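All protein chains but one are shown at their positions in the complex.
Chain IDs A and B follow the sequence of writing; residue 1 opens each chain.
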Amino acid sequence: MTTMLTVDNLRVRYPTRTGVIEAVRGVSFTLGRERLGIVGESGSGKSQTGRAIMGLTPPHALVSADTLNFSGIDLLSISAKQRRSLRGKRIAMVLQDPKYSLDPVMTIGKQITETLRTHEKISKGEARDRALAMLEAVQIRDPGRVYDLHPHEVSGGMGQRVMIAMMLIAGPELLIADEPTSALDVTVQLDVLKIMDKLVSERGMGLIFVSHDLRLVSSFCDRVLVMYAGRVVEELKASELTNAQHPYTRGLLNCMPVIGENRHPLPVLDRKPEWAA
Amino acid sequence: MTAETTQPGSRASLRDWLLSDRPQSRRQARLGRAYVTWRQFSANRLAVLGLLIIIALVLVAALADVIAPHSPVIGDLTNAYLKPPGTPGYLLGTDDLGRDILSRLIYGSRWTLYIVILVAIISAPIGLIVGMVSGYLGGWTDTILMRITDIFLAFPKLVLALAFAGALGAGIENAVIAIAITSWPPYARLARAETMTVRHSDYISAVQLMGASSLRIIFRHVMPLCISSVIVRVTLDMAGVILTAAGLGFLGLGAQPPLPEWGVMIASGFKYYLDQWWVAAMPGIAILIVSLGFNLLGDGLRDALDPKESGQ
Partner (left out) sequence: MTTVLAVDGLNVVYNGYYALDAVNVDVNKGESFGLVGESGSGKSTLLRAVAGLAPVTGGTIRVGSEQLKGARRSKAFYRQVQMVFQDPYGSLHPRQTIDRLLLEPLAIHGIGDAETRIARALDEVGLGNGFRFRYPHQLSGGQRQRVAIARALIVEPSILLLDEPTSALDASVQAEVLNLLEQVRKDRQLTFVMVSHDLGVVTHMCERLVVMRNGAVVERLSAKELAAGDVKEGYTRNLMVASKGFVRT
């Protein structure tokens, strides 16, 4: 499998009045045409990692790496203009809550076609056709009607499918999904994941799935990176999750209440300071 | 609290005490928070300039008896008629009654402060209370209070002041009442908007669930959230209040001569503006500086009091 993305010693730092906060402290991994899950709790740096790859960290963030290479392009040294042309066309990102990530004053159709026409020179009619086709591909049953609706007029699950449609329409090779289903009901989550699964396989894309839900990520992805305090503490194949070595991973797996199990009290994570070293 | 000395050791420990993330008493927590707000405020140079101007105004008003070289009301008509600035003994010149303009400005600062403080004390609480009650209770109370607010909002300040002057006679107190009555509606709207934002938040629901009365909730829980926006707005309005009072003074409706109120000074000095420009220009510059001070202070307060929970 050819490597699409190489990340070596990625660091994201935020200078504040009281010192420098290190959100990501030396994360390294490679990604081919596969699904990689990045799991962690709040403050682990998982979202910052995804955003650093997309170049979407806040302007005062300091991003550095020994290597941050996508398909031969050095993401750290390219200009803002080149980065913009990459985004949407070759790397795309799906965010958590469609309520906040879709433009509330534009219709859904307009937002999707805008994405398309930013990267390709096609007519309005052709853009509309492709947008409708994309809405069908994310299993929206009445694409013509949804095309003219505004984001607040559709449910959360449908909004997220619209987001996926918008992000995948220009045919990117890499999709970074940052907690794409966390804001959705559990039955809707599975529908959205099924759609993502189908599209990613069909198009042979690479996927980085960032989430706090270890079990969900391990059932969806091929490999999993577990992050804690800005570092990767364990990297393993999703199928081998039960054989996790690092105490943090094991602790995270054990502390969730599962239907059918009867553990009172629940095992609690005993955070050791050396994990954050 | 440790007394500040010039030794770096004790200063550093005071700072640490204030910024500690484990405060040991209510006082420490409150002082610590005030300190953080001050740091945010003082990072803005212009805001500090505004604060200094206002402090200077207060000091000048307080020490007027001491620093004014001459009397503000008794003039030397024979020797000091319309003397230009720079004349020995009269730093900013004299007016048409032989009075030293500098001394008049210094004593006039008291009147400026008097107007500003009275208007703030009258209009801000009225606006705050009307807005909070309206926003919290909603329904008919809200509708009625807002329509009353609209009625007062519709009055133009000068016309109302004219009416007051006609009915009650001209004078600075009537001018203050007229300005205060027309100043409170924007504060009511502001307080209402802030109240409606927090009305349905969980922490207000939690206090309702303790059995707190509406009065208690409004004054103990909602008010701390509204008060900073109202303070900022009041500060920014001060400049306008000074100008309005000056305008009323200029029209002869506010302060009456021989009060050294700056607006009155401009009015009476206006007829000499061609050749003896300083008689009207000096009080004008004083008004400019003080208005600027209030504007800069208000802007700085807005930035510092904005509930950004960063910095601590």
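Some points to look at:
By definition in this document, a residue touches a chain if its C-beta (ideal position, glycine included) is under 8 Å from a C-beta of that chain, and two chains touch if they have at least 3 such contacts.
All figures in this text were calculated on a predicted structure; none of them were measured in a lab.
Considering B:Ile172, B:Leu190 or B:Leu225, the position touching the chain not shown turns out to be B:Leu225 (whole complex). In the complete complex, the residue from A:Glu41, A:Glu136 or A:Glu173 that touches the missing chain is A:Glu41. Hidden from this view is one chain, which touches chain A at 41-42, 156, 185-190, 193-194, 197, 212-216, 219-220, 251-252, 255-261, 264-269. In the full complex, chain B contacts the hidden chain through residues 21-26, 28-30, 33, 201-203, 205-212, 216, 220-221, 224-225, 307, 309, 312.
Everything that follows uses one rule, which is that only the chains that are shown with their structure count from here on.
Separating the centre of chain A from that of chain B, both taken as means of CA atoms, is a distance of 51 Å.
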